[in-house]
Structures are given as C-alpha cells and as structure tokens.
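As you look at this complex, bear in mind that one protein chain is not there, while each of the others sits in place.
Order of writing sets the chain letters: A, B, C and D. Residues in each chain are counted from 1.
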Amino acid sequence: MVVGPDASISDQVPVGEPPAEAEGSQKAIEGRSLGQIAWRRLKRDKAAMAGGIVIILLILIAIFAPLIVHAWGYDPNSFHQETMDPATQAPTSTFPFGAFDSKHLMGVEPPFGRDIFSRVLYGARISLLIAFLATLLSVVIGATLGVIAGYLGGWADWLISRAMDLFLAFPILVFAIALAGVIPDKAFGLSGDTLRIVLLIFIIGFFNWGYMARIVRGQTLSLREREFVDASRSLGARSGYILRKELLPNLVAPILIYATLLIPTNILFEAGLSFLGVGIRPPTATWGGMLSEAVRYYTMPHFMFWPGLAIFVTVLAFNLFGDGLRDALDPKTR
Amino acid sequence: MVAYIIRRLFGAVLTLVVVSMITFGIFYLVPRWAGGTAESLASRYVGRTANAQQVADAAHGLGLDKPFFVQYWDWLQAIFVGRDFTGVGPAPVHCPAPCLGYSFIGRNPVLPDILDRLPVTASLAFGAAIIWLIFGVSTGVLSALKRGSIFDRAAMGVALGGVSLPIFWTGLVSLVIFSYGLHWTKPGGAYTPIEVNPGEWAYSLLLPWITLALLFSAAYARLTRAGMLETMGEDYIRTARAKGLRERTVVTKHGLRAALTPIATIFGLDVGLLLGGAVLTESTFSLPGIGKYAIDAINTNDMPKVMGFVIFSAGFVVIANLIVDVVYAVIDPRVRLA
Amino acid sequence: MPAPDAFLDVRDLRIHFPTDDGLVKSVDGLNFKLQRGKTLGIVGESGSGKSVTSLGILGLHNKRNARVSGEILLDGTDIVSADPEAVRKMRGRRMAMIFQDPLSAMHPYYTVGHQIVEAYRVHNNVSKAVAKKHAIDLLGRVGIPQPDRRVDDYPHQFSGGMRQRAMIAMALSCDPELLIADEPTTALDVTVQAQILDLMRDLQQEFNSALIIITHDLGVVAELADDVLVMYGGKCIEYGSAVTIFEEPEHPYTWGLLGSMPRLDRGVTNRLMPIKGTPPSLINVPSGCAFHPRCAYEPQTGGRGTTEVPELVESGRGHLVRCHLPVAERKRIWQEQVRPKLEAGS
Amino acid sequence: ACGGGGTDSNTDSSGGGTTTAAFDAANGKVFNPSDKKGGTMKFAISSDWDSVDPGDTYYGLSWNLARLYTRSLTMFKVGAGSTSSELTGDLAEGLGVPSDGGKTWTYKLRQGLKFEDGTPITSKDVEYGVSRSLEKSALVNGPTYFNDFLDLKGYKGPYSSKGQDNPAIDTPDDLTIVFHLNKPFGGFDYFAQIPATAPVPVAKDTGVKYKEHVVSSGPYKFESYEAGKGFKLVRNDQWDQSTDPNRKALPDGYDVTIGANADDIDNQIIDGSLDVDIAGTGVQPAALSRVLGQPDLKARADNPLSARLNYTSINPNVGPLKNIECRKAVEYAADRTTYQTAYGGPEAGGEIATGLLPPQIPGFQKLDVWSMGADNKGDLDKAKAALQACGQPNGFETNIAYRAERPKEKATAEALQQSLARVGIKLTLKPFPTGDYFSLYAGKPSYRDQNNLGLMLNSWGADWNDGFGFLSQIVDGRVIRDTGGSSNLSVNVPEINTMVDQAIAETDTAKRDALWGAIDKRVMEEAVILPGVWAKQVTVRSTRTTNVFVNDAYGMYDFLAMGIQ
Partner (left out) sequence: MTESIAREGVATQTPSKEALLSVQGLQKHFPITKGLFKRQVAAVKAVDGIDFDVYKGETLGLVGESGCGKSTTGRLITRLSEPTGGRITFDGSDISHLGTGAMRPYRRDMQMIFQDPFSSLNPRHTVGAIVGAPFHIQGVKTEHGVKRAVQDLLKLVGLNPEHYNRYPHEFSGGQRQRIGIARTLALKPKLIVADEPVSALDVSIQAQVVNLLEDLQEELGLTYVVIAHDLSVVRHISDRVAVMYLGKIVEVADRESLYSNPRHPYTVALMSAVPVPNPRRRESNQRERVLLTGDVPSPIDPPSGCRFRTRCWKAQEICATTEPPLVVREGDSPDHATACHFPVADNEEVAGRSKAA
C-alpha cells in the first residue's frame, strides 16, 4: 500500500533530542516513559533525593527497630532507675543530660530512666505506620470520590463537593481529639494499642480526604476536557474504561504528589493528638506522647529535643521529597 | 451578587446543620457504643446523693432517653427559641436563645462562655496573622525576585524547615528559652484584655504570636514565592515592562497584586480556622481561648461544650469561606458571582 | 542594502538561553536594518526565534537567564549595552510592542483605560485626567465605539478584536518611533484580522514609525511588509523586499513555506508541497546548514550542507540568501521546478 | 532522706518563728513572722477548682482560701505545727456544746457579725447556708456529711423542699443555732468548720450562680470574679477585727489568677513576682531539680507532708482478683520505689506508705502487713507463691485505671505495669477523664466490674486530721453507691463497716483513735488497697511573704496568715 511519497516522510526525532540518535538507528528504541523522565529529574534534585534517602532510612529504622534497639538500646518501656536521682528526678549521668553516653545514646527519660533512643525508634514505627495508613485511607476515599465527582458531574459532583466543603469546614483537630477521647476500649474485635492505632488511622484518614478529593476532582475535571477522553468516547468506550484506562493513569502523578505531601501533615497530626494525650496509650512510645511528657521536664531539654528532632526530620524529609516529586512529575509548577 | 450571597448563606447554614448533625450523631452514638445508657449519661449531672429515681428524672428532663432525631431536634430548636432543662437541680434550668447547649458541669450556657473567650483567640489569630502576612509575603516576594540567589535558597530552606516543625514543639522550645529561661516574654496563661492594658495584652501574646506566625510565615513565604514566580512569568508582566514602567511598579502593582489574590483566599480560610480555635497553640501557651476551651471541655467530657464549640468554629470556617469568595470577586474583576 | 542611516540597526544579535538541557541558541547572529516609515516582516516557523528577537530589541530579556550579545542600535543608541534604566525609558516612548494574545497580555485586574493611562503617564508628566482623556482619544482612534464608556471596562469585557485594538492603543500611547507587532492577528478571526491590519497600516502611515511585524502567515506579511526576513533555526536565511521574497525566493526553505500554503488567489492546486521533517532543535542545531536535514537539494551541495554553515550573501539588490547552492542554480530550480508547481492549476 | 521525714515537724511547738531561710523553715514553724499590713498578695493556680461557693466546694485549697471571704462556725487554729489541727470558734464564740449523747450540738454566735453589705449575720443565715449545701443535685461538689448525719426527716433543701423549715436545724434566737443528728457523733465540731456553715443571706442566694457573687462574711470581699480566669479580693469594711480573734488580715487584698502556666507559676514564685501557688501540690517536676539542686533555692523550699495517701484500689470483684491470693500477689510484687518515683521521689512525691492512715493522723501505726521486699522493691518470691496459691502461676491480665490528666497517676500506672510484669501480671493502661473518673468509671461499681478494672489509682486526703476525717469515706463499704461517685473503690467488708460504726460512736478520743488504727490494719489485710505514698511536696516560699507556715490541717501554706513584707 503506497501512500503519497512525501506523506511517508521518515520520522524525525522531536525537538530537543539529538538528531543523530534517531537517524542512525532504525531499530526500535525503547521510548522513555514519563515516569522514567520524572525519575531522571528527581535524581538531579539533591534535596529531594536526600529527603528520599532519609525516608527510606526511617522506614528501615521503623521496621528493624527491635533489632537496632537490641544492639544499642533497651526495651523501650523498661526502667533504669539507677540512672536517675530519686529526689530531683534528674539523670545522674556525667554526660550532659545523660545523652551521648555509650549506654544511653540519647539519654534517659525522667522519672524512670527509660532509654530515649529506644523510645524514639519505637515511636517511628507508630508515627510512620499511622501516617502511611491514614494517608492511604485519605487517598483511597479522596481519589475515589474526587474522580467520581469530577467525572460524573451533576448530582454526584454536587453531593461530593458539598461533603468536601463539609469536611474542610470541620475543626478537624478538635473533632479528632473529641472522638479519640470517647473511643471505647474494645471494638471490632480489637483492643489496646491495635484498636487505637486502627481508630487513629481511621480518624486521621477519614478527616483528611477532602483536600485530596478536591485536587483529584479538579484534575479530573480538567482531564475530562482533554480531547483524548473525547477520542476514547468517540471510539465507543464505556465510562468504566475511560475512568480506568484514560483518567486514572493521568491521576497517578497528582495523587502520588499529594499523598507524599499528606504524609508529613499526618505525622504532625498524629503527633498533635498524642501531644494532647488522646493518641496511643502509654507506655507505648510515640513522639507526640514523649513531647507531652517532656513539657513537664523542660529543664531537661534532651527529653524534648530528641522526639522533636525526630518529628522535624521526618516531616522535613517527606516535605523535601514531596516538593521534589511535585517538581519532577509536574514541571509546570517549577 | 446579592442573590449569590443569599444562596451561599443558605448553603452555609445547611453546611452547619449537617456538621451539627454529624457531630451530634457522633457524640450521641459513641458513648452508647461504649455502653452508656440514658441513665448513666444523666448520672454525671445529678450529684452524689441522687437515687435512681432522680437519675431517671434527670435523664428524662435532659431528653437523654429520647430517640436520636428528637434529641437533635431539641438541640437545634434551642438555638432559636432557647430551652428549659428539668430534672437536674431543684429548679428548671433555662438556656436562653440562641442556646448552643448548656453545660451541666460548668452550670452555664455554652455560647456566652465561648463568646467570652473569643477575644483571646481573636487577638491571637489576628495578631499572628499580621505578623505572618508581613513576614511571609515579603520574604516570598523577595525570594521570587531574587530567585536562585543565596537569599532565596536560605529563605526557602528556612521556610521548609518552618513548615516541618510541629507548632507545639516550637512553642515549647520558645517557651523554655524566652519565657522560662530569659524571662523576656510571658508564658501565656494570664491573658490581659486589650481594653484593660494594650501593652500587657501585646506582651502576653508576644510569644504565641511569634510561634504561630513562624509556622504560617513559612507556609506563606512558600506560597507567595510560587505565586510571584507564576505571575511574574505572565504575559501582562512583559507588557508592563514593554510600556517602560519602573520595575518597582511592575513588581508591586502588576505582579504582587495578582499573586496576592490566591493568597488572600488562603489567608481568609486560615484566619477562619484559627478563629475557630488554635487548639495546639492555645494549649501549648495555656491561653484561655476557644481552642483551650474545647480541649478542656473534651478533658472534662463536657459534651454540650464540645458540640457548641464544633458548631461555633465550623461557623467561622463557613463564614470565612463566604467572605473569601465575595472578596475574591471584589479583587478580581473577572470573577462574577451569580 | 538598507541605507546606512538606518533607524534600527541590528548587528550580529545573539540571544542564548542556558538551560538544564543545554544552551538554547534562540537567535544566533542576526543582522538587519530598518528605516522610519518602513515595515519589516519577519516570518518563520514556530520556535525559529522571532519572539525572542523582538523581546531582545525591547531589551526585555532577563539578564539572569538570557545571554544577549551583538548590537541593537536604535537611532544610534545600543540597547544591548545601554544602562537598563535608559532602556526602560525608551520602552513605551520610543519603541513599543503589540503582543499576540491580548487577553493574557493585559492585566486582568485593571481597566483598559488604566493600563493605557499608566503607559502614558510613565513617560509624560500629566495629570490622571489628562491622561485619561488621551486614552479615550486613542481608543477612539483605534476604532473602539463609545470609547468614553469602554475606557472603564476590564479587558475580559472586550471582545478579541477590541482587545487587540486596545493593545495597539496602549502601544501607541506615546507615539513610538518603532513599533513591533508579534503575531498581532494570529488569535483573531479573518474578518477581525483584516480590520486590525488595516488599522496598523493606517496608523503607521500617520505616525511614520518603523514597524516590525512578526508572523508565520505569509499572507499577513504580503499585506503589510516592505521587506521580509525569513528566519530558520535562529538565523536569517533569506532577506529581501516583499516582492522579491514572494516572486523570486531563492532559499529552499522559503520555497517550502510558499509551497505549504494553500492560496485563495490561485487555482486549486492538486497538492501542497510541504517541507518534510520537523523544525530543528535549537540546542542541537544540525551541523552545517541548519536546514539540510529537510532540504531536498542537500545532495546538490556536495556534502557542504552537512558540514559548513553557509554565509548570508547578497544575490541581488538587497536580496540576501544563506544557501550553499550556487546562485544560478537556485534561480534555475525556482524558475524551472518549483514555481511551475506552485502555480499549477491557476 | 527517707523514713518518717515529715513526722518530726509535728513535734515542734507552735508559734515559734524564724527569719533565717533554711530548707523546711516554714514547716512546723512560722517563717518570717510580721504584723505589717498592706500590699496585695498574688495567688495563682494552673487549673480551676470546683467552686468558690462555700456550700459547693470540697477542695482543701478552697477551704483554706474560703476563710478569707467567709467565716464558718468553727475553724482550725491559725498557727504552725500541731496548733493548726486544733479547732476553735469562728462565727461561734467557741466549740459546740453536745447534748443528747452527742446527737444535738449547739453553737452560740458572736455579737456584731455583719455581711459585707452591713446587714447583721444571724443564726438563720448559718442555717440557710447549711441547708442549701444539702442540695446535692444543684451544689454537687461539697461533702455529704450534713446529708448523712443531720436528722433531716425527708427535708431536701431550700430549693427542693420550698417553704419547709429544716427540721434538723433550730435557731431559737439570732445568735443560737442547734443541730440535730440522726446518730451520735462526737466530732461534729469538725463538721462545723466546713465552709458550708458559712452564713448565706437568703435574698442573695442565686443557687448555682451564687459563686459568681459570694456575699462576704470574712475580712475580704469579692471585687471581681471571672469564672475560670480569676478573681480579686479587697478588704471588707464591714468586717470587724474585734469579732475575730483568729484572723490578722494583713494584706489589703488578693489577686487570684486561675489557669496560669504551671511552670511559670514556679518561676514567678522563685523570682518573687508571685506569692503562692494555691494548688499547694509543690513545684512542677521541671523546677524540682533546680530547687533541690541550688542551695539558695533549697533554703527557700519547704517539704510538708500532707494527710494524703496516694494508693491503688484493688478490685476484689473481677477475675482472679476475687481470690485474695492474687490480690496478695499484687501487694507483694509492686515495686514501691517506682511508685514513689512516679509521684516525684522521696521529697516531692512522698513517703512510701505502709498503710492507709498517714503518720500525722492520730491512730497511725507503722504496719507491715505485706512484705515490701528488700529496698521496697517488692517481694517477688512471695508474690510468685501467692500466684501459685491463687492458681495463676503464670500471672494474669487485668486493667489499671487512672485519671488521664494526671501525669503522676499515669507514671504510677506505668510503674505498676513494669513491676507487676515481673511476676507475669499484665496490666493494660486505661486512662479516664478526670471529671468522670468516680461518677462514671472507676467509681461506678457496675462499670468497673464489667470492664475488668482490676486496679484503680486513687488518692485521698483527709477532710481533717482524724481517723474519721481520713478513713470514713474510703473504707466504709456503705458509701459505695450504684450510681457511682464514691471515693471508696474497693473496700466493702461487713466486718469493717461494723468497726467503723464502733469508731464513730466511740466518744473517748484515745480509744477512738485506736479503733481507727485497727480499721487501717484490717483493711490492709483484705489486700484490697495497695498503699503507695503519703504525699509530700516541695514548695517554694516567695521572697516577699511574711508569716509563712504550713497549716497541717490543709497540708499547705496557711493563706490566712500570710502578709507582705
């Protein structure tokens, strides 16, 4: 089948690529996907990569906390009263605040002398677990509702948008505190820390989906106007196909970006709840919980310093990484 | 515009009703999941010498034995017509309209209590807002103009750090350093109303302002920078330069003016949220504001207070939303409200 | 050759942008001159450096991300090396610009009148009221009905054509001696385009200013320009009077442009004659003649096309061409091969 | 510095004074005695207390403070050391006169008493004050002694039984008031010092709102009152020094700030810009190391022992704890040193308690019912043996309840969790809102039993320093109510109830004290109470206060006596 000669012009490489590469090779060149391009961009962003590495380290630390603590720490809840002066309830160590001691890397916690290092490490588990799963929940709810609202429009959109406004109007923190305060001790066949973690995930996740939904809805609305959706429709595609095959792949990037940026918010949220005393129950170590204890012992600043630093570093790492990810996946915002 | 505002007000009221319904529902249901009965809930209000009959009377008088919707309706109605409670105490208790609830633990209607604390929260919110607007926006603008410079990098680094700091930690650290350590500022707790002594007022709020403003300045610096970079790349900036305008005019009149519009929106919402209670800041600095009120109410398990608070602060957010939309239309002539 | 006392004299202008991917040579050694009262048309494909050139003339490139070298002499003053403040004072007063998309080029928050007043008052020390009267005058001159009322409208309340008129009024507010119009009609419908082109022509005659019109529509150039500059890959590849360019073009790229364009003034040709391939990357400009990968006559250069950058040489009176093909050969190809095909069916 | 540290202070003679700053200088003696009048005292507290309404308050600090603006029938003597445990007449000319075998008590009021508005105080006003305090559904906070002991014959109070006269109180004339009890009670003078006996003018009573405007009968009156924020007291010009031998009323007024930052209160007292933390619970942990560490500060600190026991109730109605052997295991296994640490250590926390009755209460005896092991760290062998006997050799699981907003209780729960885990008893921590702890959760029998609250943290301070004042509300099983609200969470033994009745009826003080001591031991043997510490606190004296001393009745500085330099 011959088409007009100048119609079958040999393909030229697009603008921005060295022509030699395409000209020389007629063999199939594996095209680089947008993901690969984003990754290349991300790799160049040193701050984001640092954030990413810290995140990976944190996750590893959280996973292997028991092993690490086994090597350099103690059981996070065990007392080391010998390290404390019983009358003043201050560490007796000659090291400043008992920290940087080979026995207690970050010092000990008043009044019982619990090892701060071990508790910070174990705190990472709770913080990250809650932040990740709560984010996941928000993302699932938010993305689903956002896509539905954006794609279907009409009544569904109206309803979901109102629900979004509603959740954005809620004084979430207080509401979460109030709710966490009245949580029963046993429910859904769970109890103790497990139940509280599950419920915290639920509360944090459930009250944060509005923002995600708003973004996804906006993205969906603008994607819906793109002609490839019309193209798919003009081929006879059903809504389900369009949602799954056309819209969703394009939503992955914004969802990913905002999920990464939601994680630090959730870490702060959980810390805030624990700080206010409605998070995980003692003695299980959490950063926020440690901080709220540390308030009473502000003259021993190490106690306040380490968990605060842990929160800061974690949140900063996620923010750095999220910013970088946004720049990489969505170069417009640069 | 008027029609728009009316419609939005309508929507705002509806939102509040739904918020209150959900809140009510949760506080109605959760204690019951935990095994509470009308009597056990009433028993907290009747004092230690009450017998079963008195408890039952109280449960009835407070309506705790009624079905959910009836109770909700009673609560809602009270906002408009007030409400009488019986069974608790020898005489019926009257909560005058607008009754957002009556606290039997504090023995007073909720709304006046909240209103009483509003000045503290408002002082905190507005004071901090002014600081963070000045600092955040000017840093953002400078950063955007000197994009890539040392200043930009440093400012954005600090800003990123700023948004990553938990406010209660910053608050504590600054308390320890400036208040307990150096005695430069008051640690909060003892709030002096502005009308009593403006100097004392400012002094007592200095640290909370700075702490709160630090967080928000950081966020606003980032926002402003992004907004400025975007608007400074717009075609109309090029036009302004092509007209031969001075760079300062270009930046302020053309660039900043447009960049600030979305920031004004966020600003409105942030202030709205803060007015509804800066929970963490207020509890860190023990400021007797609305947020602290809420925490105290939660700690004492005083549900009418919590309900009242939730509605009150949701109201602020909803109204802030409305104001922002209207203001937006005023700032940006392209926005037509219909 | 343009007369030596040219009002605008651009000499070896180079505008390069260092980017993450490499150095973008948007304009690479551009020379041209323009007299008062004359119109220069610059044509070329998207990305050939037309807009960058025009911004360069106004001195609007940001020192931080653009490297500008060469000379742009406006009435003897070099804009490239001049003090930025001096250049700022020249902008708007001595040289002005009309942008392509008038909606995004006007500030959405200020009334049209305000934006004209602002332009007028930077350079003229007059009261607001006087400036406003001037603005109303101008709006009337560019054909906006009821200018005294429309002066207080916002840009979004204007139609596309009216916005473009308002842009023109703004550009003309200080009677500039040099007016640059960057694709002034691309966003407009033909009927409106005709009105605007008409307006620009009339105004230019009235003010006797020098006009540069940038476009990729050869029809627009033919309507307005005295001289035409064809750009490709950041370089001028052909320069000449409008008649020369349309009737005796010598560069294969110019032929391609003419061949790509269906024309109403000729019969229905059976087939368009496109240029194969796509415009070059400005980062990796093809070696030798930037056009060689798309040029059908490249084999006839004996390999020079791929290795050697051709010079811009004069091939007739005021007609400059950048091509390796010998002059005679070019003229022959045009006369014998290309032109007949273009005119077939007429 | 352990072991009976607090008891020696009681042996000091009263009235002794010193001006040399030293640790504990105001404990048992008057520090910086002075008669200088003038100045405004600055008081602060971090969290609000129940009420300033004399008929509606049950906090020691409040009773201490109420003496500034109200006068009750009797009061504790204003003096250091054991003096402050003695009663004397206040409104009344002297102590009550019992008749009818202790069932009727008569008081004579002083002449010339006036309210702040100048109207004379009559016995009717006192009767009204007591009567309204009976209204426990409105004024919920005060003690229930009058409800329990007056022969009310169904009378409920002036709000509920409108128009009726209180049949238990007679006022034959304006200066005489007679109380009729439903059973003989020798310690009624203690009841008469409760602020509820302060006079309240009927016309000014606004029920629950009376706290917003309490009508003064004392040397100071309210100038302003802001709920939850604070109030100001100024001199009451209608108060007449000649009617009041007990009060010196040195300062011109008092500024009371409520809701100040606790750490800041410490700091302000240390730097002298605040006079008293009226909570009286000692410095915060943050300041503790500073105060005890710096000699100059330590010299300004006192370490009073209050008649307060921090303890853990062991619920004999749930799970394995029904078996006394399992309860014994808890007693044996508990590490008392961590218990003490949780409360703040030997100085700031208190002495490790061996029984219920604190040492300064008559009848106290050092018990050794359950071995506390070497160094008080618990006797694990005995604990294991007990578990064996209980049939739970590997331990068992139960819950420990505490008040969420009390960090010390939280720490104690953590401490017990650690120490009991050593023998396999696993505790799950259950925080509850402080406000509802007794009314809805730990204090409600149905709740605590259904929810398997095996251990419940508790804390009890004497209403006054005698066996009745300390023990009656926490060991008498009959005070436990199904509707909740009792402080007695675990002791309900018929035999003990009988012993309580005997002790109440005993009129001989020495015998009575011995009886209470026996009750203490008997309760311990039931293993339903795990005593923790007898509270002590480290408090700091402000530099500018005079006449500073610890009032043993309240276990804190006497607010009434203090003046300004």
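Remarks
Throughout what follows, a residue touches a chain if its C-beta (ideal position, glycine included) is under 8 Å from a C-beta of that chain, and two chains touch if they have at least 3 such contacts.
None of the values given here were measured: they were computed from a predicted structure.
Only one residue from C:27, C:58, C:87 or C:162 touches the chain missing from this view: C:162. Remark: the omitted chain is touched by one listed residue; of C:296, C:309 or C:327 this is C:296.
Residue-wise, the contact with the chain that is not shown comes from C:216, picked out of C:14, C:89, C:133 or C:216. When the omitted chain is restored, the residue from A:78, A:144 or A:250 that touches it is A:250.
The chain not displayed touches subunit A at residues 1, 3-15, 17, 26-34, 226-228, 230-239, 241, 245-246, 249-250, 252. Subunit C residues in contact with the hidden partner, per the touch definition given at the top, are 45-46, 145, 159-162, 189-191, 193-195, 197-198, 216-223, 225, 242-243, 246-247, 256-265, 268-276, 278-279, 296, 341.
Definition applied: only the chains that are shown with their structure count from here on.
Centre-to-centre separation between subunit A and subunit B, using Cα means, comes to 25 Å. Once the centre of each chain is set as its mean CA position, subunit B and subunit C turn out to be 55 Å apart. Touching of two or more other chains is recorded for residues 35, 175, 180, 299, 301 of subunit B. For subunit C, residues touching at least two other chains: there are none. Considering their complex, residues 77-79, 81, 84-90, 110-112, 181, 185, 191-192, 277, 281-283, 293, 296-300 of subunit A touch subunit D. Of all the residues in subunit B, the ones that touch subunit C in their complex are 147-148, 234-236, 238-247, 249, 254, 257-258, 331-334.
Residues 11, 15, 18-19, 22-23, 26-27, 30-31, 33-35, 160-161, 163-166, 168-169, 172-173, 175-176, 180, 226, 273, 276-277, 279-280, 283, 291, 294-295, 298-299, 301, 306, 309-310, 313-314, 317-318, 321 of subunit B are the ones touching subunit A in the complex.
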